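Part of the complex only, each chain left as placed.
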Amino acid sequence: MTDDIYSVLLDAAGLLLVGMAVVFVFLTILIGAIHLIEWLCNKLPDAPETQIKPQVSGTQAEAISPQVVAAISSAVHQYRNKKQ
Amino acid sequence: MEKLQILWQTTALANFEPGQILMMAVGVLLLYLAIARKYEPLLLLPIGFGAILTNIPLGGFTEPGGLLYYVYEVGIGSTVFPLLIFMGVGALTDFGALIANPRMLLLGAAAQFGIFATLFGAILLNLVPGLSFTLQEAAAIAIIGGADGPTAIFLASQLADHLLGAIAVAAYSYMALVPIIQPPIMKALTTPEERKIEMRQLRTVSKREKIIFPLAVLGLTILFLPTATPLVGMFCLGNLMRESGVVERLSKTAQNELINVTTIFLGLAVGSKLSSDQFLTSQTLAILALGAVAFSIGTAAGVLMAKLMGRLSKDKINPLIGAAGVSAVPMAARVVNKVGLEANPHNFLLMHAMGPNVAGVLGSAVAAGILLALVGP
């Protein structure tokens, strides 16, 4: 019985060591990957970046739906009219 | 008269069991915490309500044909709900602070010590008469230390289905209690001078780096930890939709409607596991205790790691930000900011704490993958 618990405890201790080791190794590799990405992005010409930019703002503008814009202009107009 | 008798026999009054009343009280308590105290209300309100519904005598909510039965089987039995939530969280997460300072990943790694130490502690509790946890149960409980709701639900549903209710409740409760649990630990492990340290401003991160980052995370997970790919994969999909900038309408849907609908049903489904026979056990008390331990150890490990890194680094590091490594996004980062401001009114640590904070999400997803691989079914 106690033997059994000790074996499970050993298992758990193994998990503790292996788990923390793998977590650290994995995230350390990820650190390296991020540095690599930064290096690559600096290395590559900026052209595609600027190519993307204007269109990105375009899609962000799209995210504000036409109805909202319609609502706003109508609201602004109504507000203006009421004020006068 | 006979009809009145039939009616009477269908009432709860004639059928209540004490455990059900107790569990309904637990449900009401969760509602109170959610509404009056604003403890993670988005989850605890539906969980509490689900707990009430599931304990109605003759209500049949969790029997085949009942609403909560369907919701649980479709959403959690299949692991679809936590994965959808994770996709939405991915679409809500900005990794900029982490990419600007990738070493913060080490803090997210250190904080996972809370998970593995608690796993060991749960097995130790087997020495206490009357308590008994298998390795699978211990792993499911320990994930509470990951301070991440969907990860905890995902892992618990696969390793220890019957403890899911208690584990999810503990996870969300402690996440809500971060402002109470963490500051004493943070202060005990740091000197006032350390807490005053201001950190260097972060560099700006290009759009392209942010797009490649989720793919890199996915790639590494595929290579080294395939068991974590469901969680990490959906998270990275959400983040890629966000950062790519070309599928704005999908990204917004993942961040709003989809995550909201899933949250309602996930909460009800978790609540449906708060039935008296599954919750009113000595294990539940142990789970609550172990969860608090896990959180505390994770916080301490993060802070200590930050101190160590500060010694070895040429850039100064405020050790408080290590506490954000447990995840509990964005509450833990806000707590770091607050404690930092107390020590130095000009010290805004929020952005610096976001790095370890999102690193903690990755860290606990990685930890979940390791646990699945080593003690999984």
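The chains carry the letters A and B, assigned in the order they are written, with residues numbered from 1 in each.
One rule holds for everything that comes next: a contact is a pair of C-beta atoms (placed from the backbone, for glycine too) under 8 Å apart; a residue touches a chain by one contact, two chains touch by 3 or more.
What you see is a predicted model; the values in this text were computed from it and never measured.
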Chain-type multiplicity across the complete file: A x3, B x3
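Here is the rule we use: only the chains that are shown with their structure count from here on.
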Whole-Å gap between the CA centroids of chain A and chain B: 18
Residues of chain A defined as touching chain B within the complex: 5, 8-9, 11-13, 15-16, 18-20, 22-24, 26-31, 33-35, 37-38, 40-41, 48-49, 52-53, 55-56, 59-60, 62-63
Interface residues, chain B side, partner chain A - complex: 98-99, 102-103, 105-106, 108-109, 112-113, 115-117, 119-120, 122-124, 126-127, 135, 138-139, 206-209, 212-213, 216-217, 220, 224-225, 245-246, 248-249, 252, 359, 362-363, 366-367, 370-371, 374-375
